[in-house]
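Shown here: the complex without one of its protein chains, the others still in place.
When the chains are written out, they are named A and B in that same order, and each has its own residue count from 1.
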Amino acid sequence: MTTKTINSIDRRRVVNMIMTSLTAVCAVFAIAVLVAILGYIGVRGISSLSIEFLTDTPKPVGEGGGIGNSILGSAIMTLLAAFLGLPVGIAAGVYLAEFGRNWFGNTVRFVADTLIGVPSIIIGIFVYTLVVLPMGRQSGFAGGLALAIIMIPIVARTTEEMISLVPNSMREGALALGAPQWRVTWNIVLPAAASGIATGAMLAIARVTGETAPLLFTALNSRFYNYYLDQPMSSLTVQIYNYATGPFEVEHAMAWAATLLLVGLILVINILVRFFTRKKF
Amino acid sequence: MESKISVKNLDFFYGSNQALYDISLEIPEREVIAFIGPSGCGKSTFLRTLNRMNDTIAIARVDGSVVIDGRNIYAPGTDVVALRRKVGMVFQKSNPFPKSIFENVAYGIRINGIHSNKADLEERVEKALRNAALWDEVKDRLNSSAFGLSGGQQQRLCIARALAVQPEVVLMDEPASALDPIATQKIEELVVELKRDYTIVIVTHNMQQAARVSDRTAFFMLGKLVEFNPTQKMFTNPDEKLTEDYITGRFG
Partner (left out) sequence: MANTGTKGDKVFQAIVFAAALSIILIVAAVIAVMYQSAVPSMERFGIGFLFGREWKPAQEEFGALPFIFGTVTSSVIALILSIPISLGIAIFLVEQAPKKIARPIAFMVELLAAIPSVVYGLWGIFVLAPLIREYIGPFLQASLGFLPLFQGRITGIGMLTAGIILALMITPIITSVVRDVLEAVPHTQREAALALGATKWETTMIVLGNAASGIAGAVVLGLGRAVGETMAVTMVIGNSPQIAASLFEPANTIASLLAANFAEATDEIYMSALIEIGLVLFLVTFMVNAFAKLLIMSVARKTNSAKHA
């Protein structure tokens, strides 16, 4: 072995050590960012949380108040979005998984994937022009519709994925008994994929619960408890945005507290989904 | 008998499952040694202990020693990178890199800094391709993708790639199992040719292949070395009844 080769082995080892440690540093950095974000939310948010804060409506600055109406609004619009979006998304996913091995299926798949990446504010503008302008005012319905549109492609793709995990032998077993295709899908495939589809749906719901941009000019905001879908409706996210960008210290504190609630909910859903799917597979 | 590789009391575990039991065997220099046995008998696992390829499996554990040129490769502080350069390997499925034919062979030379200049590099690539009996087929398209070669050519390219770093031992893990009979024949001729310069250990599930190419044969079953003898003797007058049963096809 020449000296040159020995040197080169030393150099290679050093490069190897530096680069592999750098990748570990990157991973540590990601964890640090997560801890920094969640930590801040926890510390700053916890101090403003109270029963009154969770149930009250906004009051003029300095008089306390809460986000009860925003919690209700987020819940109503998310439920509406699930009600409108889940059936369409799941049905589209069934189509893709069971009948989608053709050019049309490929096109839908492709369009769905690209639609998932389209900024959600665009959906807000779309619903504004389609619903808000003709109705003459912002409404909880418009907000829920915008969220539903965002959910559809996400749910469709996760549903397809979950259904394709169902072993083909199950389908063939039922088809061999003379069951028509739709019965096989309805009675055999969907139940087998149900828990997977449900977790996909939960993740989609968590995702739209955190959406702000599509609600800004569809649902707008409201200072009151509002149960009517044709009226402007408050949401946690829009309220956080308003409080955070406002000038008042007390409102900033309320933004952190509302964020604690929102992020807590989203993390709990994500962690539960993770826990259950790991157990299953 | 001058031993190139000397294995003593080797046990191998995947987690809590023992895959190899107390293997001891001596591999002489510049011979072809064939490992045969039913699938799952541990012959490939054993082959991979000879260049510590099993290190890539997190739960793998090895007891015993493998001494190559007087050094136990499982001793602490062993340079695995240097070991693998000395003990090359060819895999069951050809696995060329997504690079040109030339760059595939040049890769090992480059990372190890073996060449002194560009002309030397080209010379070494050519020599490796000639040794792998591939040069004439590819010399006009060295810069085209390796994926354009046939299965048999890809496998010989992988052999050339392994030879280019000047190993002393070449391990081959069923190198012809995915190939047609003509490509297989070429690989077999190559193996016989290569033993002039290299010590070769070849795993095969094909007993005729073992009989054709090897000087010695080791028969494995259920993780144990049943018999290790000159190939001539193994196939005519084995010591063990079990070996005879296997070779004559009494079980599969």
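Here is the rule we go by: a residue touches a chain if its C-beta (ideal position, glycine included) is under 8 Å from a C-beta of that chain, and two chains touch if they have at least 3 such contacts.
The structure displayed is predicted, hence computed values, not measured ones.
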| note | Among displayed chains, the one left out touches A, B
| Contact partner of the left-out chain, one of A:67, A:174, A:206 or A:233 | A:206
| Which one touches the absent chain: A:174, A:216 or A:233? | A:216
| query | Quick one: which of B:32, B:73, B:101 or B:158 touches the chain that's been left out? | reply | B:158
| remark: On chain A, the omitted chain is touched by residues 12-13, 15-16, 19-20, 22-27, 29-31, 33-34, 36-37, 40-41, 44, 87-92, 94-96, 98-100, 102, 104-105, 107-108, 110-126, 128-130, 149, 152-153, 156, 180-183, 185-186, 206-207, 209-213, 216-217, 220, 237, 240-241, 244-245, 252, 255-256, 259, 262-263, 266-267, 270, 274
| For chain B, which residues lie in contact with the unshown chain of the complex? | 51, 53, 56, 58, 81-85, 88-89, 91, 93-99, 107-108, 111-112, 147, 151, 154, 158, 161-162, 165
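Everything below uses one rule, namely that only the chains that are shown with their structure count from here on.
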| query | So, what's the distance in Å between the C-alpha centres of chain B and chain A? | reply | 51
| Residues of chain A defined as touching chain B within the complex | 4-5, 8-9, 12-13
| message | With touch defined as at the start, can you tell me which chain B residues reach chain A in the complex? | response | 79, 81-82, 111-114
